[in-house]
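Sharing a structure with you now.
One protein chain omitted, others in place.
For clarity, chains are labelled A, B and C in written order, and residue numbers in each chain start from 1.
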Amino acid sequence: MLDANLANKSHPQQRTIVQLSEQVALGDREIVIIGGPCTVESLAQMEAVASVVPVNALRGGVYKPRTSPYAFQGLGVEGLEILSSVRRRYGLPVVTEVMAISQIETIAAHADMLQVGSRNMQNFDLLKALGQVDKPILLKRGLSATIEEFVMAAEYILSHGNSQVVLCERGIRSFDTYTRNVLDLGAVVALKQITHLPVLVDPSHATGKRELIPDLSRAAIAAGADGLIIECHPEPEKSVSDARQALSLETMVELIQSLNEIATAIGRQIHLPKLQVPAMAA
Amino acid sequence: MLDANLANKSHPQQRTIVQLSEQVALGDREIVIIGGPCTVESLAQMEAVASVVPVNALRGGVYKPRTSPYAFQGLGVEGLEILSSVRRRYGLPVVTEVMAISQIETIAAHADMLQVGSRNMQNFDLLKALGQVDKPILLKRGLSATIEEFVMAAEYILSHGNSQVVLCERGIRSFDTYTRNVLDLGAVVALKQITHLPVLVDPSHATGKRELIPDLSRAAIAAGADGLIIECHPEPEKSVSDARQALSLETMVELIQSLNEIATAIGRQIHLPKLQVPAMAA
Amino acid sequence: MLDANLANKSHPQQRTIVQLSEQVALGDREIVIIGGPCTVESLAQMEAVASVVPVNALRGGVYKPRTSPYAFQGLGVEGLEILSSVRRRYGLPVVTEVMAISQIETIAAHADMLQVGSRNMQNFDLLKALGQVDKPILLKRGLSATIEEFVMAAEYILSHGNSQVVLCERGIRSFDTYTRNVLDLGAVVALKQITHLPVLVDPSHATGKRELIPDLSRAAIAAGADGLIIECHPEPEKSVSDARQALSLETMVELIQSLNEIATAIGRQIHLPKLQVPAMAA
Partner (left out) sequence: MLDANLANKSHPQQRTIVQLSEQVALGDREIVIIGGPCTVESLAQMEAVASVVPVNALRGGVYKPRTSPYAFQGLGVEGLEILSSVRRRYGLPVVTEVMAISQIETIAAHADMLQVGSRNMQNFDLLKALGQVDKPILLKRGLSATIEEFVMAAEYILSHGNSQVVLCERGIRSFDTYTRNVLDLGAVVALKQITHLPVLVDPSHATGKRELIPDLSRAAIAAGADGLIIECHPEPEKSVSDARQALSLETMVELIQSLNEIATAIGRQIHLPKLQVPAMAA
């Protein structure tokens, strides 16, 4: 792939394993399930997820890239503190989006992986700055980024010093309005063949329709994805953003439990954490 | 979906089962594997496939839709006779493309399922004529057909009297040139939810790159496809068309054998026929 | 362009001029305006257009490619007779769509140019049959046809013996739902540079919104198009199809009158016929 010297495999078996915590590693034999709401709304909301859904890591946006400047832009630092609190109590790594260089330091102090959203995939100054961070970066594919552009965006981070990059396919733009985007699992297969980086799949943004998510989650694992990042919410219909694509916690639990058989069928496995009584009182 | 009265499910469990032969049914619990070359080139070529690869049905084009009028347009009737011969000897149903109303009768006399190619998905007069044929129709999704247009194309066939329609997702056009098309497994999931028709996946045309086909085949089954239609060739590099996407027979055999575990993981199965000594001499 | 031996220019000044009638030629210095309703609905409707709007030729569909089999499919032969009648009375050439080989002979007896719609651009058997017709063919670009595929589709007609092919850009599929399609005037410029064939622009289907049509019509002429094919209707809101994109006759007249200045600015001209008292009684 062009001159992606650092992202390209130097030999077919090369792979990078990215640790989110002592227990959770991306890119290894285990498939990692990341779940949570689109937007962090409250501590109660995040605890509801963490206490009911057996995921390997939590997601939740506190800085939100919204099409309209008048839409809710996220809780910001207050949201980060909620993430910190849940992370500590439930012993789960957390992932959240970074939108600007000025946010990096604060987010890195609270989160275990920093997400670059689709709209910033070619925000090159942000990528360069994240190259100097000592935290894993979850790089989402741009809305209409080619596979080559996607790999080269990862190369920006790698070449600036951060080797912990995780790629995430989240659907691309197409002419069809039935789904929000088109999940490109061919890209997942290609990225696994070309690069040594872990590859996640986000079926929630890919489809925008919750009823399509379980089947596509199974397909993503069968295609070779190293993990899934799925939106779920205690009350999906009340979600402040992307309500149409959030799974209920019940559906999320069922879905997760169904994944192990697919993982096993391709020689991998899913290690679900036991649901925990919070490590300490709030 | 619009007014797709016949294609839409009237109740969630409704499903149409399409028989290709006494042994082979599409849309049932069993997943059907269809394989063969892009183009029928010779009897020896087709026999090489039928005798080595354990598929449920054979594919092979004899009327070929080619971008250039100067490209090889297929063997025509001679190709049909080759298909007939292999079908008889190996006891395998065959699928081949119909491009014009004038070809229907002849093809229907030789083949077990008539394929409508992507470029003809909205050739409405052809669809109407196929509505009066007593053979299953394999309808491939147009290059940039929406899910709604695809279902409505099926509705044309159904409303003209033929209830044996099989849908086939084969990749859609996108901005990325890395793969020939983008396989849209979200559409497969949607079609299974909306309609009662069997849905196949063609990972060969979807990607145009043979190295992506095995993983996407497994993904397609995990997504809920009722079968796969895959191109393979005794000497892929010598294929008269689409050489870059044809699997070698060895890879095809390996791939097929790997699929059963995925099928089992989602509660389905693959019944591979035993490779046969030809039923009679040529 | 690939092996488009017949469509490609053999020298930079080569151009094909296609005569629609003694007075109307496509591809020459004069820019040709074709107008009329999406669908022929009645003689009164067609006469209303012909008597009010000063166009060089009339359009109107009698065989209609509709997404749904339950939508109105056109008046068929009755519509052809209406076209014939208006053509005779007003001395205007007419253009209408052919969808099937079986319709060619009848349509050719009534129309001055046969249109191949976007959905049939790669209906190769139809193209081959039209290669043997002694009438000009208006070939519309497929919904997501590349420029190369478009030129090669023309090559099918040319190579089967018909040299009177007119290309028509009518918008391509994109991710944006604001307009029905995206008008690709870059393709018009490219086609004029690559091929010697006349190139029309259909701003009606390209945008699907009548308020965008006048400005895009002027842009099309400035880009070098040899003519326009525009939908207009005596009562746009009552049109049986594509009502949202039809111009009222008043707007159509204004638009046409505004075009001459643009044509002059690039060294071309528009010769509008005088509105005629019908040549004879019906």
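To be clear about the criterion, a residue touches a chain if its C-beta (ideal position, glycine included) is under 8 Å from a C-beta of that chain, and two chains touch if they have at least 3 such contacts.
Predicted model, so just to flag it, every value in this text is computed and none were measured.
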item: Touching the absent chain when the full complex is considered, from B:S68, B:S144, B:T207 or B:S239; value: B:S144
item: Which of C:V32, C:I172, C:L197 or C:I270 contacts the chain that the document leaves out; value: C:I172
item: Option touching the unshown chain, where C:S102, C:Q193 or C:Q269 are the choices; value: C:Q193
item: Missing-chain contacts mapped onto subunit C; value: 144, 146-148, 172-179, 182-190, 192-193, 206-207, 211-212, 215-216, 218-224, 261-262, 264-266
item: For subunit A, residues in touch with the removed chain; value: 2-3, 65-70, 99-102, 119-120, 122-126, 128, 142-144, 148-149, 152, 155-156, 159-160, 173
item: Residue numbers in subunit B that touch the chain omitted from display; value: 144, 173-175, 177
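Note that in this section only the chains that are shown with their structure count from here on.
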item: Inter-copy rotation, subunit A to subunit B, in degrees (Cα atoms; steps of 5); value: 180
item: Whole-Å separation of chain centres (CA-atom averages), subunit A against subunit C; value: 49
item: Per-residue overlap in subunit B, given as positions that touch at least 2 other chains; value: 144, 148, 173
